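With one protein chain removed, the remaining protein chains of the complex are shown where they sit.
When the chains are written out, they are named A and B in that same order, and each has its own residue count from 1.
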Amino acid sequence: MAVLEIILIVFLIFSAVMAVRFDEELISIIFLSIFSLILTSLYLLHKAADVALAEAVIGAGLNTAIFMSAISQIRHGDSD
Amino acid sequence: MFSNLIFIILFMLGFYALIMKTNLIKNVIGLNLMEAAVFFWVISFSDIGGEISIHKLGETMGEFNDPVPQALTLTGIVIGASTAALLLTLIIELNKFSGTIERDEIEGLND
Partner (left out) sequence: MNKLIKKTLISTVLIAVTFALYHNFALMPEYQGLDEGISDYIITYGLNDTGSLNLITAVLYDYRAFDSLGESTVIFGAVSGIVLILSRKMLPVSSKGLSFIVKRTLGIMTPFIALFGFYVISHGHLSPGGGFQGGVILAAISIIFSIVYGSAFDYRRYSPQTKTVLETVGAMTFLGFGLAGIVMEGAFLNNLGFLTAEKGTLISAGSIPYINIGVGFKVGAGLAIIFYSMIQKTFEEDF
């Protein structure tokens, strides 16, 4: 279990660095969604089941949807 | 010891994105990263190797993990999502008002 945790933490830090780096916002939000997904499995490795369920639904589902709709209104707003 | 280093790295990444980047959406992403670092540290620090804190009927009780930090983390996740939604709404209105979302170019802000 320690080996699995170390691999997941390496991916966590990698996706966090990639989320901060880019200038175009769409790529940043996709990396934020991957960050939230890996954080869910890390919560489950530390035996916290309720927190993992909440992070899966809110972090990877609702947060990404709200960010995407805001960026769509800013970058391609009123284009019809 | 291990989780302290990870917390410092993620927290300083979010803090860097909050201060040094001038794109307003990058600042909101940095705020989310800082909050996620704090939640991960709270859960990882209070883990003593027990089981999930739910009783099972008819079996004897083992050693449970601590339920109080998990309840606080659950509250924090929901409040973080609500705050991010409100901040993004204000950024949408600011974009309509002044046409840009860089912190340097909004007029009247750098006097």
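Convention: a residue touches a chain if its C-beta (ideal position, glycine included) is under 8 Å from a C-beta of that chain, and two chains touch if they have at least 3 such contacts.
Since the model is a prediction, treat every value here as computed from it, not as a measurement.
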Per the touch rule stated above, chain A touches the missing chain via residues 49-50, 53-54, 57-58, 61-62, 65-66, 69-70, 72-73, 77-78, 80
Tell me, which residues in chain B touch the chain that this view leaves out?
4, 7-8, 11-12, 15-16, 19-20, 45-46, 48, 52-57, 64, 66-71, 74-75, 78-79, 82-83, 85-86, 88-90, 92-93
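Keep this in mind: only the chains that are shown with their structure count from here on.
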State, to the nearest whole Å, the distance from the C-alpha centre of chain A to the C-alpha centre of chain B.
11
Parts of chain A lying in touch with chain B, wherever the complex brings them together:
9, 12-13, 16-17, 19-20, 23, 25, 28-29, 32, 35-36, 39, 42-43, 46-51, 54-55, 58-59, 62-63, 66-67, 70-71, 73-74, 77
Contact residues on chain B for chain A in the complex?
6, 9-10, 13, 16-17, 21, 23, 25-26, 29-30, 32-33, 36, 39-40, 43-44, 47, 50-52, 54, 65, 70, 73-74, 77-78, 81, 84-85, 88-89, 91-92, 95-96, 101
